[in-house]
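The complex appears here minus one protein chain, its other protein chains still in place.
Residue numbering begins at 1 within each chain, and the chains themselves are lettered A and B in the order written.
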Amino acid sequence: MQDAIIRFDHVRLCFGPETIFQDLSLSIGRGEFVCLLGPSGCGKSTALRLIGDLLRPDGGSIIVDGRDPRETWEHLAFVFQSPRLAPWRTALDNVLLGMELRGGRRDREQMRVRATKALDLVGLTHDAGKYPRMLSGGEKQRVALARALAVEPQIILMDEPFSALDPNTRQRLRAEIVSIWQKTGKTIVFVTHDVDEALVLADRILLLSKKPARVIETIAIDRPRPRSPEGDAGLTRRRQELMALFAKLEPEGADA
Amino acid sequence: MPSLSLNAKRKLAANLFVLVVLGAWALASVRLPGYVLPSPRTVLYQTIDFITTRKLAVQILASVFHVAAALILAFLAGTAIAVTGHYLKVTQLLIGRITSFLNSFSSIGWALLAILWFGLNDLSVILVIGIIILPVFIINMQAALDQVDRELLEMARSYTRRWRRGFVMIVLPSLYPFMLASTRLAFGIAWKVALTAELFGGNSGFGFVVNIARQSINTPQIFAVIAIMIVISSVADRVVFVPLQRLLTKHYADV
Partner (left out) sequence: MSDVATDRPLGRSRVWPFNQSLPARLLADGAVILVVLMWWLASRQLPDFVLPSPLATAKALGRFFVEPGLMLAVAATTARVVFSVIAATVVGIGLAMLPYYLPSTRDLVRARILPLLNAMPSLGWALLAVIWFGVSDTSVVFAQTAILVPFCFYNVSQGIDEIDAELLEMAKSYTRTRALTFRKVIVPAVAPYVVAAARLAYGVSWKIALIAELFGSETGLGAVMYQAQIVTDPALVIAACLVIVILFVLGDALVLRPLYRLAAPQDRDSLRNTTGLRQWI
């Protein structure tokens, strides 16, 4: 890859006696939409935390945006599996929270403008004054996405952000995240264990093995968007290939 | 009355109960000497007298002052101790020991020691009340700190590496409901032990009044003081704590 924004070289990480990564290497290009796909518990989320410097590797090297993650953690923003909103702040104030935590001497008015814009982008213009408890699961996750967008990161790291939502909401949010990505041109690293989700979203899918995880297959998806698995012969073929690979990873066929 | 709703039955039962108790009290007081059981009427007059006499009203203020000062001191000390223990793991064992010692030390012991050390004055009373409610704050604030949402903390860490910002924007707001709840709890206890502390260690306040009444076997006076204390504590609870708590839970309740 010519212009890699994220690069792992022989990364090793252990939690006590447990080896999560023995020798993980991967690279993600600038502006790419990459899905990390793998069986449950293989360390996909851990890889995101390494990118965002919430964890340090035990060996190997990680380069994010040309430097060590310790220097570039501010170039990216997380969207977690649960929305992680402060229940005492309104939607708008939760979006502001990300910027406030980042700090810097920015004027309040400008921050509000940006937060409002981010809420517009995720389609919550009219819910800015609501508290999290008044929002549905999908709306809460949108606020979390707006919070990430508002700090204007180069990279957005998404950790199974839609897995707790109902199928319809999930589908709608997938379409939205793709259109936001197309509008903003950010790099998105999206963790999922859902083959169909990866197929609909990604430019490239990195298939991870079980622990200790490594990339066992890189699959480029060059189908036009918006995609749907039905009626797209190319996608259907990809799907069959992936399913076959996946079945080997999860012999029980548990919850792919 | 076959067709009363459950709620109506509940109200009826509760109010009937009060009437029955008052009636029984009035009847019993006729038969018993006044220093054993004064009549409801005597107690009522005595209470009104208490509030309207300036000299006695001042004693109410003295008690309120004692309790308020003790609450503020214990709140600050307890929160500081809990926060220290939470972030400086080295001190946890020590703080655990201090807390369990304070928690099992006799309240009357504190009162008696306070007189020996500080004499009969406001300081004694405030310190005794304060040290009795201190473990309430320590224990509750420790629990509150343990319950701060870890996911929210990780979220904050992904946005900032400044510990202080995370503390001010995430940890502190998460603690507010617990601060209020433990203050409410401590107020209830403080208000009750104030009487003890003042009786032994004070020269003002309700306890002081009760002590004099006790020595002159002025039972109606004792009843009146107790009645006023109960009224004040339930009014404070309803006018201050309940609305505040409602406001906080509205915004802080987890979804």
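Everything below uses one rule, namely that a residue touches a chain if its C-beta (ideal position, glycine included) is under 8 Å from a C-beta of that chain, and two chains touch if they have at least 3 such contacts.
These figures come from a predicted structure and were not determined experimentally.
*Asks:* Name every displayed chain that the left-out chain is in contact with.
*Replies:* When the full complex is considered, the omitted chain touches B.
*Asks:* For the chain not shown, which residue from B:Leu44, B:Ala68 or B:Leu112 touches it across the whole complex?
*Replies:* If we include the chain that is not displayed, B:Leu112 is the one touching it.
*Asks:* For chain B, which residues touch the unseen chain?
*Replies:* Given the touch definition above, chain B has residues 6, 9-14, 17-18, 35-37, 86-87, 89-94, 96-97, 99-101, 103-109, 112-113, 115-117, 132, 135-136, 139-140, 142, 146, 148, 150, 153-154, 156-157, 163, 166, 181, 184-185, 188, 191-196, 199, 207, 210, 214, 219, 222, 225-226, 229-230, 233-234, 237, 241, 245 touching the missing chain.
Everything below uses one rule, namely that only the chains that are shown with their structure count from here on.
*Asks:* Mind checking the centre-to-centre distance between chain A and chain B? Centres are C-alpha means, answer in whole Å.
*Replies:* 50
*Asks:* Provide the residue numbers of chain A that touch chain B in the complex, in ascending order.
*Replies:* By the definition above, chain A touches chain B via 52, 54, 73, 77-78, 80, 82, 84-88, 97-98, 100-103, 131-133, 140, 151.
*Asks:* Spell out the part of chain B that touches chain A in their complex, as residue ranges.
*Replies:* Residues in contact with chain A: 149, 151-152, 154-162, 165-166, 169-170, 173, 176, 251-255.
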